[in-house]
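For this view, one protein chain was removed and the others were kept in their places.
The block that comes next holds chain A.
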């Protein structure tokens, strides 16, 4: 996988270049024009219209989207690691085939999202470089280890479940390419969540040892999954602006509550408990109350002090470096074929 500078191509070829995938910031406008463009943008967002790549958009809107979509893409790619860890040790051919298909999907999701980010004028190479040098982040959830086979089930049920809760509203995000990528991702995530649930159910109904393994995995993944929705609303740096731009449709706490309410009955059907003594139905609110989240842990993992931060980044950089010869060979072969075709014509 490598990198073409779609943005550069678009800039060189000017306004006639294809717009649907190439981000071309409109720089040639005066102050009056900018104000008019801003009004048109605000009106389009207010009317729930979609913003498309070559439309004028505020610089901060563009930067926010690049940051968010890049982080999302990186999460899909890094997220392949904890699960791929179990492919060779899957307990049956059925489970192995499922897990390989799932990990391949995650790669696909990463590619859809990198493409969406590139429509904003970034390049694939730049995005990967920023990941590899730690200048862009990925979701902290992938800095936790997958210690047992049951973790594959817990990731599918809880981590993918939390991701779906976050992503379904993103299908209506104001930026067209991101929304379209999310529609595709959400369709595929449903399989991910269900295979995880089925896996945990098989363990939960198995031997006492298997049941204990499933419970242990849920105990370890529950709280990190709740942290996936991000800091509480009053501490979330970007939330208010993102909601005004309709990039985000619901607040972190709102989505977290929705996820908790969905999970409680699902855990009961699994015959497993959620590791929170304060978790109980609140008749008045019509929601489950739940215990306090350890945000110190969240910020520590975010800063790079999680159990696997170092391992994930080392593995990612190594995969990129070790794949260099493939990218180079393919590019050399394409160049050679081009030369031959040129010589043939001449």
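Heads up, the rule we're going with is that a contact is a pair of C-beta atoms (placed from the backbone, for glycine too) under 8 Å apart; a residue touches a chain by one contact, two chains touch by 3 or more; residues count from 1.
In the analysis below, contacts and distances are computed from a predicted model.
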Chain left out of the displayed complex - its UniProt protein name, from "ABC transporter permease subunit", "Aspartate carbamoyltransferase", "Tryptophan synthase alpha chain" or "1,2-phenylacetyl-CoA epoxidase subunit PaaB": "1,2-phenylacetyl-CoA epoxidase subunit PaaB"
Sole residue of A:125, A:294 or A:321 that reaches the chain not shown, by the stated touch rule: A:125
Residue in contact with the excluded chain [from A:104, A:133 or A:273]: A:104
In chain A, positions touching the absent partner: 1-6, 9, 13, 15-22, 26, 52, 54-55, 101, 104-105, 108, 111-112, 115, 118, 123-125, 180-181, 184, 188, 324, 327-328, 330-335, 337
